[in-house]
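Okay, structure first, notes after.
For this view, one protein chain was removed and the others were kept in their places.
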Amino acid sequence: MPKGRVESFADGIFAFAATLLILNLVVDQTRPLAPQLLDNWTSYAAYAVSFLTIGIIGANHHTVMHQIGRVDRFFLLVTTLFLMFIAFIPFPTRLLALDIRGPDAEAAALVYGITLTGTALMFNILWRYAASGRRLLRQDADQRVVDGISRSYLLGPIAYGIATLVALKSPLASAAMYVAIAVFYIAESSVFGRSQS
Amino acid sequence: MPKGRVESFADGIFAFAATLLILNLVVDQTRPLAPQLLDNWTSYAAYAVSFLTIGIIGANHHTVMHQIGRVDRFFLLVTTLFLMFIAFIPFPTRLLALDIRGPDAEAAALVYGITLTGTALMFNILWRYAASGRRLLRQDADQRVVDGISRSYLLGPIAYGIATLVALKSPLASAAMYVAIAVFYIAESSVFGRSQS
Amino acid sequence: MPKGRVESFADGIFAFAATLLILNLVVDQTRPLAPQLLDNWTSYAAYAVSFLTIGIIGANHHTVMHQIGRVDRFFLLVTTLFLMFIAFIPFPTRLLALDIRGPDAEAAALVYGITLTGTALMFNILWRYAASGRRLLRQDADQRVVDGISRSYLLGPIAYGIATLVALKSPLASAAMYVAIAVFYIAESSVFGRSQS
Partner (left out) sequence: MPKGRVESFADGIFAFAATLLILNLVVDQTRPLAPQLLDNWTSYAAYAVSFLTIGIIGANHHTVMHQIGRVDRFFLLVTTLFLMFIAFIPFPTRLLALDIRGPDAEAAALVYGITLTGTALMFNILWRYAASGRRLLRQDADQRVVDGISRSYLLGPIAYGIATLVALKSPLASAAMYVAIAVFYIAESSVFGRSQS
């Protein structure tokens, strides 16, 4: 089972799921365009946050695959489940964009949060299965790097899980947390990542 | 005719057909969101089953290509027909998701079954053409592995064919069988595949 | 300018354009499903013909790229124009599927024919630019193979051009010719291609 084809399948899903996000942006041709374009800012924000989130997860998936020397069928199954969550992201993104300012805000924020929490959980399972007892790691994978990844990935499901629960109290606060998590990961990866590469 | 480009074309179709499944999930913006989201469970189930089915077929296609040393134009033609069925899957998936609880359940379950039976048949033809007399196999392909693949792939069209016929009696039972086939393949590949890799 | 990235960009367009064809298949949820599914046969036929046509062109593009040793910016430009026609195919495919039995049959058959004629023309320009004076060919490209490709590709724009003109007299005859051209290419490539590979 060559590792390269897992990567190319995953890259395909990352790229397509990110590009499909644009189909969520729609305007009503029977109404004036300019006010709609201004009013659509939640759609642009949701597009940007989900695109960047998929991009960050994709970059982290590269990091993971870089530590991995071989894959087995179970790893492949978990990867498929993980990618199933990635490909799902365009749906709650549209809900969040359209409903965050209306009466359906809570439901939209919940679905978005559950999807991202599930994505982060699958990513942790994928990594921990590979790293536990160095099951699928490369011979020369540095154990400190491996432990660092394990620690830092734990944050994802916790942060998204909290943001999902917050949606029950305040959908807007929940949405703000989704933005903040993406910004945090961007800042962390580009600041720390830069120095260590 | 390099084998690598067949794989990259196939990977594109697998990834793209799986990602397009998300476009089947729609909600009516004029009605409350929460009850729709709960009522949509058949759509999530259909999304998951079809995504996993495409993922499993993709993984099996990797296994097949791993045994193959060269490709010819006829193999390419059968691969294209096979991928034509793969790319078709989003259409019956939407029908099954939307109609399994209504008066159109039989038609929807039939179309889903015919598509998956056709997919499994094309995959068998593709493999048997390559393996018969070791026509396109690698020099060092293990004959026991080859025979094992031939035996195990025979199950696909039979199982999907039976599930399709069941749709004439009970669409719900048919749909349950589509789920069961996917679960069986997942269990088989991850349990047996893990020990042998 | 590495030849490999031209191939991966082209493979992406081939795979996506073929997969997007499925979005042309739609049913009206407010009417019974079974009669619609039977009535939709022109949509399945159009899906199959366009999918196979894109597959054949993709396989031929592989053959061309196999003869080519290097690419330049002009070749890249013609390739982009060629791929622009490929990515356009889903649009006339939908028109042909929906309108071939109605009053708009002539317009639909014309647009389909013009698109395919344009695609075949661009493919010829692409190949002739590369092959003329062996401009971009590999050192070891066999001149007889090169001349064979040049002869056989000339058929494409002529056949599609005639079928397009036929649409002015009989859209149905024109549509039958589009099917026949695809079948001819499939037969030719799998029968002759098999023996020579």
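All chains are identified by letter, namely A, B and C, in their written order; residue positions are counted from 1 within each chain.
Going forward, a residue touches a chain if its C-beta (ideal position, glycine included) is under 8 Å from a C-beta of that chain, and two chains touch if they have at least 3 such contacts.
For clarity, every value in this text was computed on a predicted model and none was experimentally measured.
Colleague: I'd like to know which visible chains would be in contact with the absent chain if the whole complex were considered.
Modeller: The chain that is not shown touches these displayed chains: A, C.
Colleague: Could you tell which one of A:Leu25, A:Leu121, A:Val146 or A:Ile162 touches the chain left off the display?
Modeller: Among A:Leu25, A:Leu121, A:Val146 or A:Ile162, only A:Leu25 touches the chain that is not shown.
Colleague: Pick out the residues on chain A that sit against the missing chain.
Modeller: Considering the whole complex, chain A reaches the absent chain at 7-8, 11-12, 14-16, 18-23, 25, 27, 29, 32-34, 37, 47-48, 51-52, 55-56, 58-59, 62-63, 66, 186, 189-190, 192-194, 197.
Colleague: Using the touch rule from the top, list residues of chain C that touch the missing partner.
Modeller: The missing chain touches chain C at positions 1-2, 5, 8-9, 12-13, 16-17, 20, 23, 70, 72-74, 76-77, 80-81, 83-84, 87-88, 90-91, 95, 98-99, 103-104, 106-108, 111.
Convention: only the chains that are shown with their structure count from here on.
Colleague: Which chain has its Cα centroid closest to the overall Cα centroid?
Modeller: Closest to the centre of all protein C-alpha atoms: chain B.
Colleague: List the centre-to-centre spacing of chain B and chain C in whole Å, with centres computed as mean CA coordinates.
Modeller: 26
Colleague: I'd like to verify one number: the distance from the centre of chain A to the centre of chain C, where each centre is the average of its C-alpha atoms, in whole angstrom.
Modeller: Going by mean C-alpha positions, chain A sits 37 Å from chain C.
Colleague: Would you please write down the residue numbers of chain C that are in contact with two or more other chains?
Modeller: Nothing qualifies.
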